[in-house]
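A single protein chain has been omitted; all remaining protein chains appear in their positions.
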Amino acid sequence: MSVVDSPATRRPNDPGRSQQNRTPGHAAPKRRPRGSGRTPWLLALPALLLIAGLLGYPLVRMVVLSFQNMRLRELLSGRTPPWVGFDQYTRVLSDNVFWAVVGRTVAFTFVSVLISVLVGLGIALLMRRVSRGVRLFMVVAMMFVWALPQLVAAQIFRWMTDSDFGVVNYLIDLLPGVDYQNHSWFVNPWQGWSVITTLVVWAGIPFLAITLNAGLTQVPKELLEAATVDGATPWQALRNIILPILKPLIMIVTTLSVIWNFGLFTQAWVLRDGHPEPQFQTLATYSYTQAFGQSRYSLGSAIAVITVLLMLGVMIFYIRQMFRIGEVD
Amino acid sequence: MVAPAASPAAPAPASTVPLKRRRAKADDGVITVGRSRAGTILANAAGVVFSVLMLFPVYWVLNTAFKPADEVLALEPTFWPTSPTLDNFISAFKAPLFLKDMLNGVIVTLLAVAGALVVGFLGALSIARFSFYGRKAIILVVLVVQLIPFLSLLIPLFLMLQSADLTNSLIGVSITYLVLILPYTVWTLRGFISGIPRELDEAALIDGCTRAQVFWRIILPLTGPGLVATSVYGFIQAWNEFIIINTLNSPDKQNLMAWLLQNQTTRGTAWGPLMAGAIITSIPVVIFFLIIQRNIATGLTAGAVKG
Partner (left out) sequence: MKRKIAAAAAIAATLLGAAACGSNDEDAPTTSASGKVDGTGKTLKVWLMVDAQTAWKGVVDDASKRFTAATGAQVNVEYQQWANHLTKLDATLAGSDVPDVVELGNTEFPKYVFSGAFGAVNPADYENSGSWLQGLKGACDFEGKTYCVPYYAGARVLIYRTDLLKKAGFTEAPKTYDEFLSVADKVQAAEKANSKFGAVYMPGQYWYAAMSWVKSSGGEIAKQDGDKWVGQLSTPQSIEGLQKWVDLVKKYSKADPTKNENDQANTFAQGTAAMFYGNAWEQGSAEETKKDPNDPNSKLVPTKVKGKLAAAPMPEIPSFLGGSNLGITEKSQNKELAAQWVKAFTDSTSMAGLVKANALPNATALLDKAAADNPKIAPAALAAKNSWFPPNAEKWADVEKGAILQTMLTDVLTGKKSVADGAKWADDQINSTLNES
């Protein structure tokens, strides 16, 4: 959510200067008090201890586990499982099913994030264009969607796409010449994934649209007026003025969406009633099924480690960027 | 200005200044490029259609929740309950553990969010306002741990909490959730704190304020809206979680999400009560959003110094 430290935070302080969106307004990174001794560590200590204790330690256990072979018997008896070196990793990496899952997860992430961000941006732009009453209505509608817990949202979609009682089939069936009675949405993986994607996009729009809308309020009006005077079309204004200013914000919400959608679990799990078929497995559900469904705890750990590494690979750009931001201020 | 106020996770403080400026000019903040009457009508129509589409699933939950059982399961769904009833809501409230689990959820969520804000704020202060050896490492840790799939840590986590006698307790779950949302909280608050011009700190120090006074009088009030905005993410995460709490705790110490799963038994799904339960489950979040909206508004006034 470092949304905030991108231009959004800085520009207001000197809207005039930062139109180029170059380095932040106050370019004096060294002004931070130096040599304050123990104070910063004391401040960070509680957070570090908690992270080390409740994330770090289990994480180390997980990594260790991925080099062993722990099955139910070892789990229950508490005996140290046999060490197997990189066996779990070679097993995962040489498994076609795993790569299919990776490919599917990546494809889903790409498509769902692309749609979410585009629609979110479109809605945000629309919100700047409509009258106040309509905007209020849009915000209220999105708040309701936002307030629905993930599990609940997934249940609703399961209910609406139910083949016997679902309202979606009923409505489509009303169209002349279309027979959608008892249509099952999860026979064809493309259809099934469209349901899942619709759910994810629908649930993701409020965050994106409202955030981007807030970002749009930062676009200096004078600039747009000047552009209009110079004869710029709305499209040109969008491309040459609005998007460049929003770019850092878009990048950050996109990255967050990538992290969230890459970890898709609840939606696929609920829509497939707790037993996703192979064509509906994502990395998160696959790792969970392997570890807990099949009691291959070590294999599940290896998959989790690989997942983190994959994420790191994808996110390295983001992390570098964030790191730079974190460094500068 | 409803929109920015309603954007909890969004750059709330950032948007404050220009907003005020616009309001002063009595402008509604609409982008004027290519503006025409017909265009506005078209845009309004699009906005309404969008909102209706977004709301359809929400409407369908309400519609289902107010239907009696025999109307819920109908091959030809009706778009309005012909004989509306509160039975499903009564059923949920009367159901064993519903109120208890709701209370548990509220307690756990509030503890986790409050804890994460306090701990996270201190951590954020450290990396945003100090320069010290190891700062980079802390930032890296905070960024990278956000990528860890938490479910894969379930068993080590369980064993660890159990040895500390923290399974089957609300405290154990609260701490777990706290850590779950902590990295994000630190990172976001760091952004908010960096957004406060350092000149303010320095001016105050020159005026004779102590470090502590700078913190209490300047940084904390100015980060207020940021704290609220950050808490939204934490609140939603903690309120929505069900696998960890279901694994760590027995049913009387779980939350509403875990309770909702109960409606999916081998004896068929009771959709009516499930949807009623879903509505009740969402209400605290809606309330929270409403409260936030007010708080952000107060935060805006506090942020005035900034301009």
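Read from first to last, the chains carry the letters A and B; within each, the first residue is number 1.
Keep in mind that, in the parts below, a residue touches a chain if its C-beta (ideal position, glycine included) is under 8 Å from a C-beta of that chain, and two chains touch if they have at least 3 such contacts.
Not measured: the values here are computed from a predicted model.
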Out of B:T167, B:T223, B:N240 or B:N255, only one touches the absent chain, namely B:T167
Missing-chain contact, candidates B:G39, B:P96 or B:G134, resolves to B:P96
Of the candidates A:T80, A:N182 or A:N240, the residue in contact with the absent chain is A:N182
Chain B, residues in touch with the chain not shown (by the definition above) = 69-70, 73-75, 87, 90-92, 94-96, 98, 154-155, 158-159, 162-163, 165, 167-168, 243, 246-248, 250-251, 261-270, 272-273
In terms of residues, what is the contact footprint of the unshown chain on chain A?
-> 71-73, 75-78, 163-165, 181-182, 184, 186-187, 273-278, 289, 292-295
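Keep in mind that, in the parts below, only the chains that are shown with their structure count from here on.
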Cα-centroid distance, chain A relative to chain B, in whole angstrom | 15
Listed in rising order, the residues of chain B that touch chain A in the complex are 2-4, 6-7, 9-19, 22, 27-35, 39-40, 43-44, 46-48, 50-52, 54-55, 57-58, 60-61, 64, 72-77, 119-120, 122-123, 125-132, 134-136, 138-149, 151-157, 160, 175-176, 178-179, 182-184, 186-188, 190-192, 194-195, 197-199, 202, 226, 230, 233, 236, 239-240, 242, 257, 260-261, 264, 271, 274-275, 278, 281-282, 285-286, 289, 306-307
